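Missing here is one protein chain; the remaining ones are kept as they sit in the complex.
Just so it is clear, A, B and C label the chains in written order, and each chain counts residues from 1 on its own.
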Amino acid sequence: MTHKIAILGASGYTGAELVRLIATHPTMEITALSADRKAGMTMGAVFPHLRHLTLPTLVRIEEIDFADVDLVFCALPHATSQEVIAGLPRHLKVVDLSADFRLRDPVEYEKWYGKPHAAPELQKEAVYGLTEFYRDEIRGARLVAGTGCNAATGQYAIRPLIEAAVIDLDEIVIDLKAAVSGAGRSLKENLLHAELSEGYQAYAAGGTHRHLGEFDQEFSKAAGRPVQVQFTPHLIPANRGILATVYLRGDAAAVHDALAKAYENETFIKVLPMGEHPSTKHVRGSNFVHIGVVADRLPGRVMVIAALDNLTKGSSGQALQNANLMLGGEETAGLMLAPVFP
Amino acid sequence: MTHKIAILGASGYTGAELVRLIATHPTMEITALSADRKAGMTMGAVFPHLRHLTLPTLVRIEEIDFADVDLVFCALPHATSQEVIAGLPRHLKVVDLSADFRLRDPVEYEKWYGKPHAAPELQKEAVYGLTEFYRDEIRGARLVAGTGCNAATGQYAIRPLIEAAVIDLDEIVIDLKAAVSGAGRSLKENLLHAELSEGYQAYAAGGTHRHLGEFDQEFSKAAGRPVQVQFTPHLIPANRGILATVYLRGDAAAVHDALAKAYENETFIKVLPMGEHPSTKHVRGSNFVHIGVVADRLPGRVMVIAALDNLTKGSSGQALQNANLMLGGEETAGLMLAPVFP
Amino acid sequence: MTHKIAILGASGYTGAELVRLIATHPTMEITALSADRKAGMTMGAVFPHLRHLTLPTLVRIEEIDFADVDLVFCALPHATSQEVIAGLPRHLKVVDLSADFRLRDPVEYEKWYGKPHAAPELQKEAVYGLTEFYRDEIRGARLVAGTGCNAATGQYAIRPLIEAAVIDLDEIVIDLKAAVSGAGRSLKENLLHAELSEGYQAYAAGGTHRHLGEFDQEFSKAAGRPVQVQFTPHLIPANRGILATVYLRGDAAAVHDALAKAYENETFIKVLPMGEHPSTKHVRGSNFVHIGVVADRLPGRVMVIAALDNLTKGSSGQALQNANLMLGGEETAGLMLAPVFP
Partner (left out) sequence: MTHKIAILGASGYTGAELVRLIATHPTMEITALSADRKAGMTMGAVFPHLRHLTLPTLVRIEEIDFADVDLVFCALPHATSQEVIAGLPRHLKVVDLSADFRLRDPVEYEKWYGKPHAAPELQKEAVYGLTEFYRDEIRGARLVAGTGCNAATGQYAIRPLIEAAVIDLDEIVIDLKAAVSGAGRSLKENLLHAELSEGYQAYAAGGTHRHLGEFDQEFSKAAGRPVQVQFTPHLIPANRGILATVYLRGDAAAVHDALAKAYENETFIKVLPMGEHPSTKHVRGSNFVHIGVVADRLPGRVMVIAALDNLTKGSSGQALQNANLMLGGEETAGLMLAPVFP
């Protein structure tokens, strides 16, 4: 049986990545693609790397007949996303890749995104899309909120450690290194090749990055009490990849054990042998997460380092993994592609 | 039915690329991997991006029991390859990725590679592996010689034009731009990141590059008379990709027509609309070739530009495509992965 | 004696490069910097790499008092440049970095730039800024037109060969590889890191690139009869550098001799020993040009390969070299910086 899929906002990188993954998916068929400003164009004109595929022409959302569609991936910007999803027929399953439905608390949403949520009822309904920790809820969900790519990386490193109570909850520092595609295809000076290549720097340091809202929500929920982390993202001259170096207090062996145990049955999460360093290069283009644990020379201190591809496991791959669950299919369908190296 | 596959020389980039592609192949199973200097190691230790796969441990060639193997990919260095293949059991189908069996004429082999061929009988038996032009011979072959990656790119641009007699055979200039993975994983100063990144230059200009032997052989064969091209390769600061800009004399419309017609039924070769420029970025990680045709302002002059991924269509993807034919399977099996962009 | 310098359009890459070079110039002082949209900002805010310098705040052009200024570098976009320069006081010496005064013939200007020239009298007055070939005229000029960066690279390779009559004028092919900073700091999708890095392609192939106007003008002038070349530029994933691979008909030794003789007294032009390949990496950040000559295996064919840094010798370094001459100073002042490698 084939499920019919629509992708809204298909002219961005996450939209293109969804098409790439679904191209070899055994039970999904893309029947509609939207992109308001590029309506009328073929996907091959917007993304020539997809020109070999037979795909629907890009249209405006209002031109789509959703009657036959089973599931919608919504890859629109935040704020736009909540309005569009609120207007979709209720029979549709929806995976939203924006930030709009990640935060449960409308007050938190307004704090981080600067204006009130326009669809608070939907916000309540949405399930947080970190598959390995919300698998059962996602299976039954109508609306799943894709996580932030940075937020996902940090959570894969830390979340089982909170649940296993092996770290000090008040001493968590996440130093994160992100590649540029996470910033999307928008025209900003700092994203130009000439500005970015051969240089790197922090951005949104000190607690202003919006993914902190997710960290606060999810870590506090897992801990059963408020948890606030330090988080400094950096922009690295590469196109894909996030590396989170997390500084923790705890016993390194206990930390490694907790992670190994938490993920022992997870297809996509690989905990490396103690002391090994993961690299973004080893997960590029794939849905895999590599996690390393290193004991510091200072007693009681330990680093957990997690690497994933922001466009795949951090965004579109995660979305597809969730869609597979929502449609009752094989969770890994379309997602077993090996990383592309070198 | 599953075919049992061995890969010899699995610790290089083409070996790793074969494993990546076969990982999602529906009817192939890797049963042996060799790497002399890394024998005893796991593939995941040599290539951590493959750590999620269950693969045989690397062994020395002489440790492999070939009785159950159906097909061998030989990704060894040239000169070594001919010796190893000469010693393999005759029941094996073999796809060789080295330069050893590309040239039909032992004199030409010695001229370009500097010493006599050690297995001239095998050389006669080998079929040249440019799939789209030798499909029938490959289907029945026991030994297929993978083409040079530069040689493949140039031939995709030019070969149908020789066959259609729409260009001047004495005025062919191939200016080629190659990414660094084509040089392999060997430790050479000019392959260091610090030496290569942010700079580019020609190499082996003037007629000394060994892939000229293939151009001479194949173009002369296609033309039915000697053809010699000018060929200047350049090393570009990127990891995957070859772009061949070919300067020709002929009518641009006739050239475009000849290419479009030659490839109209080919799954992997895409001829762009007249005047469009292909990019290596749009074929990266895939088995596709993009070909563009541009008329010059000078009457009677035309450029054909071809782009492919040297590790996939230029090497391991081509090898798998040929193996599919040799084993009587679907030619495109395992090869429909979309390019990874960005 | 110190000369007072104004830079108009200082917020682009060529403006910043002028500031970098003048920073260690012994006899120049920057007294005004303009940037219309960024007026009021410090140069350090626009280009933080210059924050250690004491520089005038950016202003609008009309705010500049030109009475005390000796020489103006005009780094504005073409079309704007001609209007601004037409309005400057006549006592000023002017080096224009735009395309506005490169073409002598108003008909040619309109053909390549799409509209009539707005200052045809100035156009007559301007001297073409390829220093090594117009040194005497530049010394006495009031207005010098900086060359196109691609046009400069091609001319360094070819011009002495026309003058020495050692090549076939009807068989000149320039395959050029350009880094991205030549496209400026403007916000275009194809200049994004995610779009450009790890890929490369031709652009404006077939005779549509505007620098062809300069090639036509200058080569025809040097030859004393019309000369038209084939020219295909490519965009390479690097920030600085142009490499021109020029395919010619002629005797390689005669070609090498003609180049070596033409440049034997030139400080900035280095002709490599026969057969060596220049690299953009070896001239990066400097005013040097490296030129190599390689004989092809086909008799009578030869390649000349020239490398320079588009922002330095191709633009701002050339401009400073010309300004030095116009002000009666040492031609090489401020320009002897060694390339930055790696």
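Throughout what follows, contacts are C-beta pairs under 8 Å (C-beta built on N, C-alpha and C of every residue); 3 or more make two chains touch, one makes a residue touch a chain.
Just so you know, these numbers come straight off a predicted model, no measurement behind them.
Within the complete assembly, C:Thr24 is the residue of C:Thr2, C:Thr24, C:Ser186 or C:Thr208 that touches the hidden chain.
Of the candidate positions C:Asp70, C:Asp100, C:Glu132 or C:Glu198, contact with the hidden chain is made by C:Glu198.
Of the candidate positions A:Ser34, A:Thr245, A:Ser286 or A:Asn324, contact with the unshown chain belongs to A:Thr245.
Considering the whole complex, the residue from C:His3, C:Lys281 or C:Lys313 that touches the absent chain is C:Lys281. By the touch rule set out above, subunit A reaches the unshown chain at residues 173, 175, 177, 194-203, 205-208, 212, 228, 230, 232, 234, 236-241, 243, 245, 247, 275, 277-282, 284, 292, 294-298, 301, 303, 305, 307, 342.
For subunit B, the residues touching the chain absent from view are 13, 180-181, 185, 187-189, 191-198, 237-239.
Touching the omitted chain from subunit C are residues 13, 16, 19-20, 23-24, 47-53, 181, 197-198, 239-240, 267-268, 270, 278-279, 281-286, 288, 290, 336-342.
Heads up, the rule we're going with is that only the chains that are shown with their structure count from here on.
Between the Cα centres of subunit A and subunit B there is a gap of 36 Å.
Subunit C has residues 194-198, 237-239 in contact with two or more other chains.
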